[in-house]
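This is the structure I want to talk about, given as structure tokens.
Our next item is chain A:
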Amino acid sequence: MILTCLEIIQDYGLRSIGLGERVLPKTDITICHQATLIGSGMLWNIYFGVLALILGFFFAILLSLGRRSDHQIVSYLCDTFILIFRGTPLFIQFFFAYFLFLSLKKAFPVFDPFTSAWLGALIILFFNTSAYSANIFYGALVAIPRGEIDASDSFGMSNWQKFRSIEFRQMLRLAWHILMRQYLCFMLPH
Partner candidate 1 sequence: METVIELVNVKKNFPGVSVLQGVSLKAFKGQVTALIGPSGSGKSTLLRCINLLENSDEGEIIFKGNPIRWKGIGVRRSPKDKKQVLEVRTKLSMVFQQFNLWSHLSILQNVVEAPVTVLRWNKKDVEESALDLLEKVGILEKKDAYPNQLSGGQQQRAAIARALCMKPEALLLDEPTSALDPELEKEVISVIKDLAREGTTMIIVTHDMQLARDIADQVIFLHMGKIEESGNPDRIFSRPTSERLKRFLAS
Partner candidate 2 sequence: MIFDCSSPDQLDRLMWSLCYLSNGKHITFYYSILKVLVLLALAAPISIGLGLFLAILAKSDISPLKLLGKFIILIVRGIPDIAWFMFFVIALDQGLEWVRHITLCPDWTEPIRQGADFLVCEKAKLPGNSSSETIHEIYGFILAIVTFSIIFGAFAGNIFYGALEAVPKDQIETAEAYGLNPRQIFWRISFKQMWIYALPGLSNLWMILIKATPLLFLLGIEDIVYWARELGGAKTPRFTEYPHGDWRLWYFLFLLIFYLTLTKLSEKVLDKLTRKLTYGMGFSGENFLQRQ
């Protein structure tokens, strides 16, 4: 029983990423088959989830700083980016991006891999979580008590020093719970 299940896992475990058996069993579908196939599908979830969240985390910090920037164009661009990805359904974004990459690919062969799920969908997920997280980070940045910033200014900290030693930590502290809650929602099939 356990042995056959191991075999099934060997055959189908990586099916969702295109390795192993392609054709699904037609008869004798056991719980092991189902579990293996679902698990195999989850490989994608993990791939998308983990990569998009990790990359998105860093990009979101940049975006939130950009949005707060004194540079008007930068601030406007970041704001628009966040608005677009937070303001439209993910579902529509996927469709649009797919068709966009298709047309781009015709003109520029560089875009070849973008229409496959492993890259195209990842990019959209990455942008999407970045926008949502950036919004949270931005809220946290603005919520840092003015006095603490004044204090660091009064000690002559440079912008970078100020960010690294005060703002970044405060921002993470303030945003952490909301961020984790959002990540959880993102990973669950809601």
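With respect to how the candidates were assembled, all candidates are chains of the complex that A comes from, given by their letters.
The rule is short, and it goes like this: a contact is a pair of C-beta atoms (placed from the backbone, for glycine too) under 8 Å apart; a residue touches a chain by one contact, two chains touch by 3 or more; residues count from 1.
Keep in mind that this is a model prediction, so the values were computed, not measured.
Put simply, of 1 or 2, the chain that touches chain A in this complex is 2.
Against candidate 2, in their complex, chain A makes its touches with residues 83-84, 86-93, 95-96, 99-100, 102-103, 139, 142-143, 188-190.
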